[in-house]
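Here it is: the structure, laid out below.
All protein chains but one are shown at their positions in the complex.
A and B label the chains in the order they appear, each numbered from 1.
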Amino acid sequence: MDKLKVLFHVNEPARWQRVLLNIINFIKDVGSDNAEVEVVANGDGVLAYYGQSSATGETLAQMQNLAQEGIKFTACRNALNMHNLDEHKLPPFVTPVSAGITEIARKQAQGFGYIKP
Amino acid sequence: MDKLKVLFHVNEPARWQRVLLNIINFIKDVGSDNAEVEVVANGDGVLAYYGQSSATGETLAQMQNLAQEGIKFTACRNALNMHNLDEHKLPPFVTPVSAGITEIARKQAQGFGYIKP
Partner (left out) sequence: MDKLKVLFHVNEPARWQRVLLNIINFIKDVGSDNAEVEVVANGDGVLAYYGQSSATGETLAQMQNLAQEGIKFTACRNALNMHNLDEHKLPPFVTPVSAGITEIARKQAQGFGYIKP
């Protein structure tokens, strides 16, 4: 069976807990070998990567655990610039992308489903 | 012409009225024979199936009418468990699914469009 490919879009800090819980339940349901998951954060969504806003250290620890299971986390460079955030200070498991919207468009063109929790 | 296949994602109780109105207008526009519609409720979205939260009896009556026209309603089992809701008390027109996110991913892989009202 083909892997189920899903992209999660996060542009509001308050949604992170929901997104991470959704991913955890999804992986538990289908098995990490059967899923390919990417999270694209843009807008205020990127703040959580820096422990700012409502995101606690626990949120970052959950992200890191998921990254170790193969979940890909990305950050929109426009959003980082808008918030004066240094991409070199991103957690090591986060990959910056030139524009979050481009990443979302490309992944859908490659067969990823889109989910906005 | 192929049927237009659409999946609606509801994870907040306040969005139900909008979702149901969207579906009613969509069916009126294309005709129920030309559409295949599924609603996936997860998170707090499942509360409406039990008449809890902002969902009134009228909301449930509207859902039931739509179910009779062939609209499929599903509920995420993780969300039911999280809210201590008994799936055997779901309205008869609602089908529980093991994980809402899996259902959303699978349907998109099968060619359904995704809409988050």
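We take it that a contact is a pair of C-beta atoms (placed from the backbone, for glycine too) under 8 Å apart; a residue touches a chain by one contact, two chains touch by 3 or more.
Please read these numbers as outputs of a predicted model, since none were measured by experiment.
> So that we can see where the missing chain sits, which residues of subunit A does it touch?
The list for subunit A reads 9, 11, 42-43, 76, 78, 98-102, 104-106, 108-109, 114, 116.
> Give me the subunit B residues in contact with the hidden chain, please.
Subunit B touches the chain not shown through residues 2, 4-6, 18, 22-23, 25-26, 28-30, 35, 111, 113-117.
Convention: only the chains that are shown with their structure count from here on.
> Report, in whole Å, the distance between the mean C-alpha point of subunit A and the mean C-alpha point of subunit B.
Averaging C-alpha atoms per chain gives centres 25 Å apart.
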